[in-house]
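What follows is a set of notes on a single structure, which appears directly below.
One protein chain omitted, others in place.
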Amino acid sequence: MDLGVEGRRAILLASSRGLGRACAESIAREGAHVVVNGRTEADVHAAVAAIESAHGVVATAVVGDSTTTAIHDALLDACPEPDIVLLNGEGPPPTPFGQIDEDQWQAAVTQQLLGPLTFLQRVLPGMRERRWGRIVAVSSAMVKSPNPLMSLSHGTRLGLAGVLKGLSKQAVADNVTINQLLPERFDTDRQRQMAELVMTLRDISYEEARAEQEASIKAGRLGRADEFGDTFAFLCSDQAGYLSGQSIQLDGGSYEGLF
Amino acid sequence: MDLGVEGRRAILLASSRGLGRACAESIAREGAHVVVNGRTEADVHAAVAAIESAHGVVATAVVGDSTTTAIHDALLDACPEPDIVLLNGEGPPPTPFGQIDEDQWQAAVTQQLLGPLTFLQRVLPGMRERRWGRIVAVSSAMVKSPNPLMSLSHGTRLGLAGVLKGLSKQAVADNVTINQLLPERFDTDRQRQMAELVMTLRDISYEEARAEQEASIKAGRLGRADEFGDTFAFLCSDQAGYLSGQSIQLDGGSYEGLF
Amino acid sequence: MDLGVEGRRAILLASSRGLGRACAESIAREGAHVVVNGRTEADVHAAVAAIESAHGVVATAVVGDSTTTAIHDALLDACPEPDIVLLNGEGPPPTPFGQIDEDQWQAAVTQQLLGPLTFLQRVLPGMRERRWGRIVAVSSAMVKSPNPLMSLSHGTRLGLAGVLKGLSKQAVADNVTINQLLPERFDTDRQRQMAELVMTLRDISYEEARAEQEASIKAGRLGRADEFGDTFAFLCSDQAGYLSGQSIQLDGGSYEGLF
Partner (left out) sequence: MDLGVEGRRAILLASSRGLGRACAESIAREGAHVVVNGRTEADVHAAVAAIESAHGVVATAVVGDSTTTAIHDALLDACPEPDIVLLNGEGPPPTPFGQIDEDQWQAAVTQQLLGPLTFLQRVLPGMRERRWGRIVAVSSAMVKSPNPLMSLSHGTRLGLAGVLKGLSKQAVADNVTINQLLPERFDTDRQRQMAELVMTLRDISYEEARAEQEASIKAGRLGRADEFGDTFAFLCSDQAGYLSGQSIQLDGGSYEGLF
């Protein structure tokens, strides 16, 4: 299927590894030029090299924390007129509600809410003027099923969800779509680290910890990062211009609710 | 993007025209063989001929009402082991609640609820045994925003939504996904007929009636059937196996709600 | 709290036992006259006697299946101008999807969808004319979390939910509210029968079966019928006239979803 994005320009926040990297791969495979971002220089450069070599597009590295104005500047220097933006970033750690302190709240607010929104303030007007844009935010399946250990996550990600939904109602008139992907348990470093943590804490084997992760998903397996990347690519396609304001769960069918 | 469905077999209910036809075109373009169904012989045969000629797949015609056991038999004779099923059918007319009689309720129940479900009873076990299946139902954006004039529609479509969601929780373990697409105002015969109706009733021009339809959508335009078809094709892709139990609105960003 | 319903007239479908009976008790305690309905003559008459004696209101018995036109006639003979209507009825049994036959579907459609709706067609216009009405339907918590064994239940109850929501948008202009209560595991005969069933099937004690029921609810206990009845009474109060179109879960906080 031709997604109609050849030659489009994409900025992908936090895309050197994991789900963000998979999004960069998928959209580059479809012919879009990409700006890859991450905090670890080696990872970013490795991603850029791999993407350029595999897909023959221009890939640009921007190393640094994507919630800061300095990195927003650098990203827009590298790509002043993005057609596609991926809002992504590392999630906060599980923390019991009673133990969350002011600094942790503020860090989560910056990371998951204000960082993405201040970047959006800079790119959305141009997309609307140029009358083509695709914005996709990586949220979490938990925003629709809040977990008491993850207050830092849904306490900020839901705010982002609300702002994006509100903005989507206006932006779609200019062929700028805004959607969210809500992942649950993909086979990335994060789940591997969590399995190692569980292995240590509960004195079980790595294989047992992984088996528990798989059993927690109705599909009986973890998601593959390329499945995530290709869904992102589809949402960025030219033919997805009528699909906006949606929050799509990629969770192996695990969500219990009707809608 | 390679959707990985070459050689797959698809049965598409009510697919000779409109959105169903667009789904048949998109999935055939990706290499799937299709069974095309509709109640008007000429339309079905025209669709079959066009699809075979354009996409080089096998297209088979089954003419008749897809809510009947006889047509379920014929569809499964034509394709005993479908990988992909589109549940689609004509919607009921707007009717004030107080005027709906028993016969209209029963017709809507058969058309939107029992017809699709009895067909599903016949195809779901085989898909699960073969461990690959993609089921997509065409519902309506209105199921999430019920309109008092459309009781016949959401009074039955919501039941279907609930049953499909329940079944999706089990089927995904066998790599069978079940999703819904919720369209609003696509540029098909149905919207053209509705514009003509409005034109007559209110003594305005066809162009004015169309302009009102477009203005009712936040995107400022109607959807194109091929946009619908390509979304269907993506949901049927091999890489969409982790995406199940979702109801995705294709409505030009018009839905007001957060989720 | 004065609910402002003294002297109001209420028709309560399926109210001789369980949750329906509790609704009748609560609203009668607040001074409303009630029509009690059920299929077992002795139960209905016992309820009527108890309510009249405890609350000093007029209670009228209508014995028979509340989904039939004959009983609709009898209910409206007993109370031609109801201010309050409870839509309630027995739910269908759990049944695996593949085993549901046409007769079971039709019975569920009649019981949960068409029965209540045809009664509503007869009472709603008068309520709107008289500019005061409170309609409450007893649904199930499962409509928001569909369970594959309960297709007969949410396959019909969700249709009812949709029609009621649509109608609520118009009726509220005439001070007629329409809401739903979504119970999960109340301490009524139904849960006791289910515990006995589980006791037999799995060879555990009744106390163990009950303990499992309680553990399945986040509150760690079953609901009390009077808690349900008082919530119904509040929704029927004069001061609840601005609260309409809502589906309120009474489930001991068990629903996982955000909204």
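Note that the chains are named A, B and C in the order they appear, and that numbering of residues resets to 1 at the start of each chain.
By our rule, contacts are C-beta pairs under 8 Å (C-beta built on N, C-alpha and C of every residue); 3 or more make two chains touch, one makes a residue touch a chain.
All values derive from a computational prediction rather than experimental measurement.
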item	value
Among B:L158, B:A233 or B:L250, the residue in touch with the chain that has been omitted	B:L158
Option from A:I71, A:L181, A:A195 or A:L258 whose C-beta touches the chain left out	A:L258
Touching residues (missing chain, whole complex) on chain A	97-98, 100, 102, 105, 109, 113-114, 117-118, 121, 124-125, 143, 146-151, 154-163, 165-167, 169-170, 258-259
Chain not shown, touching residues in chain B	143-146, 158, 256-258
Touch list for chain C against the chain that is not drawn	1, 3, 26, 29-30, 144, 161-162, 165, 168-173, 175, 177, 218-220, 223-224, 226-227, 230-231, 233-234, 237, 239-253, 255-256, 258-259
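By definition in this document, only the chains that are shown with their structure count from here on.
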item	value
Rotational angle, Cα trace of chain A fitted to chain B, multiple of 5°	180
Distance-to-centre winner among chains (Cα means, whole assembly as reference)	B
Inter-centroid spacing, chain C versus chain A (mean Cα positions, whole Å)	44
Junction residues of chain C - those touching two or more other chains	143, 146, 158, 258
